[in-house]
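Would you mind keeping the following structure in view while I ask a few things?
With one protein chain withheld, the remaining protein chains of the complex are depicted in position.
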Amino acid sequence: MKKLFGLILFMGLGVLIILALNNTISFPKFGSVDLSDRVADAYLDNDNVSEVGSANIVTAIVVGYRGFDTLGEVTVLFISALGVAFLFSFKKEKRLDLKFKPNFMLKHGSKLLFGIMLVVSLYIITHGHLTPGGGFPGGAIIASGVLLLYLADDKFRSNIKGFKVLEGVAGSLFVIIGLLGLILATSFLENFIASGTVGQLLSAGIIPIIYVLIGLKVGSEIASVVDNFLTEEESA
Amino acid sequence: MIQYAAILLFVLGLYGIFISTNTIKMLVSLNILEIGLNIFIISIGFNYQGIAPILSSVSDTGLIYVDPLPQALVLTAIVIGVGTTALGLAFAKSIYQKYQSFDLNDMEESL
Amino acid sequence: MTIAGYVFMIIGGLFFLLGGLGVLRMPDTFNRIQAGTKATTLGAFSVLIGVGLVNFEWSWIAKIIIIIVFIVISNPIGSSTIAKATYYSKYKPDNLVQDDLEKRGDE
Partner (left out) sequence: MLWFDIISGIVGGLMLILAFLAINSKKLINSVLLLSGLSMLAVVAFVMLKAPDVAITEAVIGSGLVTSLFVFTLLSTRKEAKK
């Protein structure tokens, strides 16, 4: 009874939100957005695109125009991974026993699959400025490959210290490239390499370099979170 | 149509957070809320005639694109969502190790 | 070339439909795995070959070959793992005639 009353109350709230959003001037009707009075019009301008050099406008915004935001976002992810590692730190730890004996086919087929996933993720990361994708999904695919290895082998432990080092190196290189922009050009994270023609692999200045670093950082962070979730305290 | 569904999904997630006493259920509801919010933010920049904001070799001036700015914001928001969910699950697990239950009512009794 | 590609896509869609019907109609887990994996393999291959015929370029064909190799490796591994997990969770269908794995032991 209480649940039904709550459901009706919250549905009423949703209807009120819909009614409030429907009749305002500042909120456009769904499906008929005019970009000419928005800030995205400047991003889609032809001169700006040839200046930035990235064919994927979303990548241009994430890394190029709002690179400082992305630095903060990666820091948030780093802090949450740190919190997870803090909560799961035991004196003596061991791998979580899944009570599953992998057979020959699973053990060796999953290694083959891991290779293919690594190649696909590298493709997605390095083509982030040309096709959909980029550092965030590519790093997540690397982490799912590591997760596959964990699930396929009940004794597998990845080199967690190596992940920590990789994450730190990628994060510091991100900041160092930003500082180079401050020295060689005028402001933090500014593009100081000449952006070639739009649509080629070696174009868009520092955008591919930063996206590769973001991919490595996100992948190693999520992989270390997965490793933390698969450890438990040794009860012996 | 999908905009209304996104708003209702958001409200349903809020309802789940308020009504459930289980920590895992609350995290599931938080994820539902997040999905609804992401779809709503993306639907702000949608245009029926628009195409995805990626320049291809054939495309030239005169094409209408959808707004790329909400997509860039949501792209980072999804990755942050993994971090918050992982942190919440870690808290839930440590709560379980203390009280042997995910339910909030059981914790009250043992206090 | 384009018409052949669309024919392949329609065949793939039919395979997916039959696979869904098989998952709905089959009586127990093992039969359902069998119906689902066959339909996924053939349907996905047909759709991918259709896409490759419609866009006949080398960059597309290379990606399609990588996807096909991925499906060839991942589908048997996944289905065999699901079957084995179902077996170890002490689930046995009613009309099972012979249980070979029980005699052979854990492998």
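A few remarks follow.
Every chain is named by a letter (A, B and C) in the order it is written, and numbering of its residues begins at 1.
Heads up, the rule we're going with is that a contact is a pair of C-beta atoms (placed from the backbone, for glycine too) under 8 Å apart; a residue touches a chain by one contact, two chains touch by 3 or more.
Since the structure is predicted, the reported quantities are computational estimates derived from the model, not experimental observations.
Taking every chain of the complex into account, the omitted one touches A, B. Touch with the chain that is not drawn comes from one residue among A:V74, A:L113, A:I141 or A:V198, which is A:I141. Touching the omitted chain from chain B are residues 1-2, 4-6, 8-9, 12-13, 15-16, 19-20, 22, 24-25, 27-29, 31-32, 35, 38-39, 42-43, 46, 48, 50-54, 66, 71, 74-75, 78-79, 81-82, 85-86, 89, 92-93, 96-97, 100, 102. Although one chain is not shown, part of chain A still touches it, namely residues 3, 31, 56, 58-59, 96-98, 124, 132-134, 136-137, 140-141, 143-144, 147, 222, 225-226, 229-230, 232.
Convention: only the chains that are shown with their structure count from here on.
Our note on geometry: chain B versus chain C, Cα centroid distance of 31 Å, whole angstroms. Counting partner chains per residue, chain C has no residue touching two or more of them.
Chain A has no residue in contact with two or more other chains.
The touching residues of chain A, when paired with chain B in their complex, are 2-3, 6-7, 10-11, 13-14, 17-18, 21, 28, 30-33, 35, 38-40, 43-44, 46, 49, 55-58, 61-62, 66, 69-70, 73, 76-77, 79-81, 83-84, 87-88, 131-132, 136, 140, 198-199, 218, 222, 225, 228-229.
Remark: chain C residues 66, 69-70, 73-74, 76-77, 80-81, 84-85, 88, 106-107 touch chain A in the complex. The touching residues of chain B, counted against chain A in their complex, run 3-4, 7-8, 10-12, 14-15, 18-19, 43-48, 50, 52-57, 61, 64-69, 71-72, 75-76, 78-80, 82-84, 86-87, 89-91, 93-94.
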